[in-house]
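With one protein chain withheld, the remaining protein chains of the complex are depicted in position.
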Amino acid sequence: MIRLNCDYLEGCHPAILRKLTETNMEQTVGYGMDPYCAKAAEMIKETFSCPEASVHFLVGGTQANATVISAALRPYEGVICADTGHINVHETGAIEASGHKCLALPNTDGKITARQVADAVAAQDNDEHIVKPGMVYISLSTELGTLYTKAELEALHATCQQLGLLLYIDGARLGYALSAPACDLTPADIAQYSDAFTVGGTKVGALFGEAVVIRNAALNRDFRYMIKQHGGMLAKGRLLGLQFVALMEDDLYFTIARKAVEQALRIREALMNKGIPLFIDSPTNQQYPIFTKGQLATLSQQFDIALWEPIDADHDATRVCTSWATPDAYVDAFIAAVEKL
Amino acid sequence: MIRLNCDYLEGCHPAILRKLTETNMEQTVGYGMDPYCAKAAEMIKETFSCPEASVHFLVGGTQANATVISAALRPYEGVICADTGHINVHETGAIEASGHKCLALPNTDGKITARQVADAVAAQDNDEHIVKPGMVYISLSTELGTLYTKAELEALHATCQQLGLLLYIDGARLGYALSAPACDLTPADIAQYSDAFTVGGTKVGALFGEAVVIRNAALNRDFRYMIKQHGGMLAKGRLLGLQFVALMEDDLYFTIARKAVEQALRIREALMNKGIPLFIDSPTNQQYPIFTKGQLATLSQQFDIALWEPIDADHDATRVCTSWATPDAYVDAFIAAVEKL
Amino acid sequence: MIRLNCDYLEGCHPAILRKLTETNMEQTVGYGMDPYCAKAAEMIKETFSCPEASVHFLVGGTQANATVISAALRPYEGVICADTGHINVHETGAIEASGHKCLALPNTDGKITARQVADAVAAQDNDEHIVKPGMVYISLSTELGTLYTKAELEALHATCQQLGLLLYIDGARLGYALSAPACDLTPADIAQYSDAFTVGGTKVGALFGEAVVIRNAALNRDFRYMIKQHGGMLAKGRLLGLQFVALMEDDLYFTIARKAVEQALRIREALMNKGIPLFIDSPTNQQYPIFTKGQLATLSQQFDIALWEPIDADHDATRVCTSWATPDAYVDAFIAAVEKL
Partner (left out) sequence: MIRLNCDYLEGCHPAILRKLTETNMEQTVGYGMDPYCAKAAEMIKETFSCPEASVHFLVGGTQANATVISAALRPYEGVICADTGHINVHETGAIEASGHKCLALPNTDGKITARQVADAVAAQDNDEHIVKPGMVYISLSTELGTLYTKAELEALHATCQQLGLLLYIDGARLGYALSAPACDLTPADIAQYSDAFTVGGTKVGALFGEAVVIRNAALNRDFRYMIKQHGGMLAKGRLLGLQFVALMEDDLYFTIARKAVEQALRIREALMNKGIPLFIDSPTNQQYPIFTKGQLATLSQQFDIALWEPIDADHDATRVCTSWATPDAYVDAFIAAVEKL
């Protein structure tokens, strides 16, 4: 069985495993105060052109989101997000568990607009009976594989600045976003047009790990207390530092992501050639073909792909993912199977 | 200026003030363990035909909702409600502050259906990445003045029973609901088709106070701890007991509510006669006429009515309320003004 | 049975009842935005010589404490208090329920010192694995009826200022404290040497109600959202305003408190004359005699006094309270009974 159902099926890129092995018996201080975390932080700040930022390393995405958001908000504030946002649907209420409401707005292709944000703030109207928006959360790429354009991100950022909201980008799949041919955003743009963002490792070559990059000094105050309280401070923190050092070296992070996106775009082309409709037209490593139940049954003999959403009695939207680890042979096999449908 | 903007503008019904005055210098034990609370509880259980229930008295509605809901749910559970539900929009995230997500469903006339509840549970599909529905919250009358029919409530209750959900009725305006001519529910139905409900005092004759009636024994376990932790345990708890004794005596609660509904229905008739459109067709004490901005300006010289929601550049939906305290003269004056528009 | 077990046994001072009665059918806006709340706020600011402060009215003490403390602290911060502090022992974990640790220090006569606070901050040592002190909570009078001296309060305030901590005074019994002959603090001192304090109504003549006075502007930001979220925003907020107007008129608050303290000191004198040991030597309205079980049995035939803490097999510490409502006849009767023991 070939699994293409998600992008966290394998372990880690060999370069990471090598680094872990080489340093295994070194003694370092714990909790992220080691030289590898320091070096990884420097490399990330250089990659994203934000020398003044602070970088913290957490194990997982839900943890990173909950920690950043609860550090940012006062108790009565909420976080604006798309109704499809990961924090709104797939984190078992971790944001609410830290006391904050997800102020979900209707998405378009997984995205929300500056205008929607401005309207939501206007509707709240400083009424103390209503949760006050304090932050905007977006994902890049989104949960539907789509991308904000530079113009869209600039507009969101400008609106947030004007309305006193923080802007936070969940970059669990940031590598796949920035390395997509269709993306007009640079790493520097990500830093420039946000108050905080994550650089996702789990889905882009690491065993685990999300780097939280904070440009807003107020948000960064005592952030390590927040990490510890949320259970996100890894004792052997260097494991995170080492992984991000490996990913940032020689642009590995973007190199492996680009290859995955190219594979996904080959799959997309094959689907379109075959006339398979797409649930959403994604330019990144996640593709969302709508198959008939018959087609799905056929494919499922050889491939594990994810059921995304039922469309009608005869059709299901599915998700097909590539990743840094996907062999070309798997992609070739899937394309061949599609062509045969 | 005549205020018709809400139903909590005045103090309390004279019968309550009398009772408070008569008992003022009595010494009683505190925290709701006094004889007046005990008597009020008995009267409520009799009125609602639920001798086995437990009754607690809290000061306000947000407090009551947050206390009941957080007593009912485990940390990862959420509460299904209409997107217009009070807990979802007008309690400053009090439910989320106690750790729980409001699982808001699209309302129809302020209501949700058994089918919607069943679909929401099915969609969650026991997936541990998604908040699990644990309770259904409805308001009666709703935030739009509307009523669930007996058939609708029965269906909701049956669905909840079948799916292992608790059903909670926010009765902040229960008096206005049950005394409306259009209502086919009895007090006994309210108790029979819910696990817990409130009998709202604040808007129906009391200075303040909501009686929380709990039929589900598991939900009632240690409930007084929950009240205390939520800051809802009034030191001089008898003040709540006394008020509900007064309201339950000689059916006062429903008598004063019925009069208010009749006044509101007179206003509704006048609006319809005049051809004023209604934002929603409410059978209770809240009416929602859509006025032109010109009409509103005229009325606002004499009346304070609530702006509900802008409709278009020239029209606003408004809310006009009657209450136990509204003099007929105010109603007559408003009707006369409407006729003159 | 004469009850002397606590200071919230009766309703309210007649002046308050009069005001409630006179204004009962007035229409006012809700949620504390009415003219009576505005007037009461002005009177309190004048009484406490803090014209720049903000004043909010909440129903109860646990609610007021939880609201102030959670408004003050970031998520990883805790509140320093005496181990006997009300928030630490008698609020069912309401502070923890809002996410914050009570950092309890050993009390001396119900009090903590500036030195203890400084030591606690030094011990935490900016270690992100340990809750960071963010506020100091003291009660005045304390849960044991004792008083901070002006020098002690000045020292606490200076230490807090120096260490970046907020200082909050729980004044549930502030009237009994400031009107005690032994007290060297003025109302102006209370405001000057704190960031926030409450003026307790429930135990000093009101039906209910605590005024929260905030001198620290940062703490006051969006405070009304905090009140609403904590379920503390009374719909008919004027009920709170009216009560505090009555209490502040002609110094009523302190006049009725002073009388109660004088009564308590008469009881104290009788106890000492009789050779009854005191669990703590309190200069305010709460007295803590240690009775033999035999003496207690005798007294309990006529009086309800509170069991405070067992001392040994034969002795119990008790609490005897006077209040604004205690008739002199009750005090005389109790003294006579003590003399007869």
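Note that the chains are named A, B and C in the order they appear, and that numbering of residues resets to 1 at the start of each chain.
In this section, a residue touches a chain if its C-beta (ideal position, glycine included) is under 8 Å from a C-beta of that chain, and two chains touch if they have at least 3 such contacts.
All of these numbers come straight from a predicted model, not from anything done at the bench.
Annotation: of A:Lys228, A:Arg268 or A:Arg319, A:Lys228 touches the absent chain (contact as defined above).
Contact with the omitted chain, checked across B:Val212, B:Met226 or B:Ala246, is made by B:Met226. Screening C:Val89, C:Leu163 or C:Ala182 for touch with the missing chain picks out C:Val89.
The omitted chain makes contact with subunit C at the following residues, 75-76, 78, 89-93, 96-97, 99-102, 128-131. By the touch criterion stated above, the residues of subunit B touching the omitted chain are 70-71, 74-76, 98-99, 128-129, 132, 222, 224-229, 233.
Although one chain is not displayed, its contacts with subunit A can still be listed: residues 2-3, 6, 8-12, 14, 17, 20-21, 23-30, 59-63, 66-67, 91-94, 97-98, 202-203, 207-208, 225, 228-236, 239, 325.
What we mean here is this: only the chains that are shown with their structure count from here on.
Averaging C-alpha coordinates per chain places the centre of subunit A 42 Å away from that of subunit B.
The centroid of the Cα atoms in subunit A and the matching centroid in subunit C are 50 Å apart. The geometric centre of subunit B is 33 Å away from that of subunit C, both derived from CA atoms. Looking at subunit C, residues 98, 225, 228-229, 233 sit in touch with two or more other chains.
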